[in-house]
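Sharing a structure with you now.
Every protein chain except one is present and positioned as in the full complex.
Coming up: subunit A.
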């Protein structure tokens, strides 16, 4: 085993111990969120939802709108200096607002359907 891997294994054990401690402190809502997220990832549904969302956002033209917003930020900051953070900060609020309600509705319904099918 290389040195790098040995270091990782040691830290992994330490991580597990500390994780147990803070999980008790999490609020009920964030616990539920974490549990749902875990289920979605385990069953591969998160990836499927991601692909579905991707297709919907392209279909409804959202991606083109966000692209245009990004171009504006780049023009403002200059191509040589702009960072990903500039784009994230400049585009996120508008981008979030531009997502059509129909897309949100459809994703929510998909998640609800999944959860009702796989409830424990």
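Simple rule for what comes next: contacts are C-beta pairs under 8 Å (C-beta built on N, C-alpha and C of every residue); 3 or more make two chains touch, one makes a residue touch a chain; residues count from 1.
Quick note on the criterion: contacts and distances are computed from a predicted model.
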Listed names "Dynein light chain Tctex-type 1", "NADH-ubiquinone oxidoreductase chain 4L", "Ubiquitin carboxyl-terminal hydrolase" or "Proteasome subunit beta", matching UniProt entry of the absent chain: "Ubiquitin carboxyl-terminal hydrolase"
Residues from subunit A at the interface with the omitted partner, ascending: 2-5, 7-8, 11-12, 15, 18-19, 22-23, 25-26, 30, 33-34, 37-39, 41-44, 47-48, 51, 59, 80-81, 83-85, 105-106, 109-110, 113
